[in-house]
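A single structure is presented below for examination.
With one protein chain held back, the other chains of the complex are shown just where they sit.
Chain naming follows the written order as A and B, and within any one chain the residues start at number 1.
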Amino acid sequence: MMTANLRRREAALAGIIVLMIFLIGLRAPIFLTPGSLREVLSDTSILIILVLGQMLVILTRGIDLSVASNLALTGMLVALLSTAAPWVPGVIFLVLAAAIGLALGAINGLLVWRVGIPPIVATLGTLSIYRGIIFLLTNGEWVNSNEMSPSFLGFPRLTLFGIDMFSWLAVLIALGVWFLLAHTRLGRNFYAAGGNPRAAVYTGIDPSREQFRAFCLSGMLAGLCGYLWVSRYAVAYVDTAAGFELQVIAACVIGGVSIAGGIGTVLGAVLGALFLGVVKNALPAVGISPFWQMGISGVVIVVAVILNARGERREGRRILRPATAG
Amino acid sequence: MQANQVSFGSAVPLRATIPDRLPRAAAELALRWEVLLLIFLVLVFLTNIQLSPYFLDLYNLSDATFSFTEKAIIALPMALLIIAGDIDLSVASIIALASTAMGAAAVAGAPAPVLLLIGPLVGMACGLLNGWVVTRFAVPAIIVTIGTMSLYRGISYIALGDQAYRQYPPGFDYFGQGYAFWIVPFEFCVFLVLAVVFGVVLHKTDFGRRIYAVGNNPTAALFSGIDVERHRLILFALVGLMSGLAAVLLTSRLGSTRPNIATAWELEVVTMVVLGGVNINGGSGTIPGVFIAVFVLGFLTFGLGLLNVPGIVMTVLIGFLLILAIAAPILIRRLMPARHRSG
Partner (left out) sequence: MMVGRTIEQVYPKRPVQLGEVVLEVEGLSHPTEFEDISFSLRKGEILGFYGLVGAGRSEVMQALFGITKPSHGRILLEGQELTLISPQDAIRAGVVLVPEERGRQGAVLPLPIVQNISLPQLDRLSRKGFIDMAAEFALARQYGERLQVKASSWSQPVDELSGGNQQKVVIGKWLATRPKVIILDEPTKGVDVGAKAAVHDFMVELAEQGLAVIMVSSELPEVLGMADRIVIMHEGHVRRVLTRDEATPEAVVTAATGAEPSNLVRHRAA
């Protein structure tokens, strides 16, 4: 929920992002053109969508380490479909991918809710299992761009007002998640379940069940991104998006989503993703080798986590009245 | 006026003396995690023997230990760290960084004994950084170590890019490739010694006892006079130190350093610990359990390797094993009524 603290944080983050863009623009003016900025948004769109999904899980005191594997498996499945049935329109792939992702996310959710496995362990396990299934399906072979149907590849590249589907989807989903969290009972339940699970129980909310729902949504968005990723990069293989879950979690943390649960905003999450996206795109523009990206991400995560913690720190009990002067 | 019947320090004897321990039924002992794991290990062993004639070859078995010994060395302090309520996902990246540091030193002409010091020291420094951030800022360890996971390996990438260090001094290859007695690898001996040390520390010393207290209830531990932060910091440093040691062994075994060595090792280490019966939320677990789990995983992967199962499929099976290892006790406890406590 919005507190003055968080608003300040988002403003600061937005400011830093704008500052970064300008600094990069000084070094490489090309970066500041609308076309280039649009490209950055499009490039970051997948991360934004994944971050929104992860945010829901983290709000409920969970964590989903399997998002990248979910993405990869779903992406491979729809890619295989497109080779087998090239007449299927692009939108269907989107819906199908979301459905598959939802199922994969539901498995995580059930492991956590019904079986009682801690989210970190459950998703650590499915992280390997989902990716391994890709291998079992394809025996390690890739699906290349020439095997993918034109509709498969074309749909996300459609533009509306000069902005492509990737970006539009990111915007729409961000609005959708914002609406979910701010105006629906489900959204409120997420905050309650994560903020104070024990109290939530007394109001009739089952924290584990809310985690299940969050995992379903996260899985759905991850699946959707599976299609987007595979279509964007026009290839599907076992190691698609390997390690990307770390970027997703990093963006959440940078965006002020608290690992302890119950705290986080859509704006913060999106800004966190944009931050990482700008950094990633800035490196080549400024001439820093991509090998620096991992290290920079790491430093940023640690710093963000520390800043998060200081902002969240609850003060000790205030017993003395402020009016009482020493 | 008679106040109350109870008085203390007087000559009123208790009706019956309370024993130190209650005798435990054999059935209860048999259902302990370590015993079940041991049975599973035997099953794995027997199945492997059935499936492949090469399994019982002593040389093969000895060679098999190489692949899991290095991870197992990290699993030992990781078990203590998880029992204390924390976790460190950056161990694989610490290996990469320590290895890179050793490689750079080797190129600069450092001899093997110096490298033997550099690896663990760099590892310990990484561990101390992890621990310092976690305790000083009261941040969850999982997130901090996800960050340092990128940071440490990132530094490796910055230093090496897509190159590799291949120049290692003579004698350095002994650590990872040498044999101590006949066919027993040096690495394996190191692991055995460390397993005994960690087992004794956790189960017999005051330090180990305090770890259990911290993991079960850090607030009560603090109120009992335990320096919770110091203990956690020490454990993080220990995990880093052992990761650095593992880096020495691994680098020595491979003879080269790349930024992507030990990829995904943190998953396997955590799996070893969890499979060993350590509760991921902290507070319980034993070294004997982890010790057996190490062999279960080790021989499972070795056996699968003999059957030419590809590495990624093995990862799938390990993923399943991890989930099963956690799910099983929960489901069993649901089917059985109350009594589950074991000292």
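Assume a residue touches a chain if its C-beta (ideal position, glycine included) is under 8 Å from a C-beta of that chain, and two chains touch if they have at least 3 such contacts.
Keep in mind the model is a prediction, meaning the values are calculated, not measured.
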Self-check item: Residue in contact with the excluded chain [from B:A75, B:V122, B:A195 or B:I226]
Solution: B:I226
Self-check item: Candidates B:Y168, B:F191, B:Y212 or B:F236 - the one touching the absent chain
Solution: B:Y212
Quiz prompt | For subunit A, the residues touching the chain missing from this view | solution = 315-321, 324-326
Quiz item: What residues on subunit B make contact with the chain left out of this view?
Solution: 1, 3-9, 14, 17-22, 204-207, 209-210, 212-213, 216-217, 219-227, 283-284, 341, 343
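Throughout what follows, only the chains that are shown with their structure count from here on.
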Quiz prompt | subunit A-subunit B separation of Cα centroids, rounded to whole Å | solution = 31
Self-check item: Of subunit B, residues touching subunit A in the complex
Solution: 87, 133, 137-140, 142-144, 146-155, 157-158, 161-162, 267, 270-271, 274, 280-281, 310, 312-313, 315-316, 318-320, 322-323, 326-327, 330-331
Quiz item: Taking the complex as given, what residues does subunit A use to touch subunit B?
Solution: 63, 111, 115-118, 120-122, 124-129, 131-133, 135-136, 140, 238, 246, 249-250, 253, 259-260, 289, 291-302, 304-306, 308-310, 313
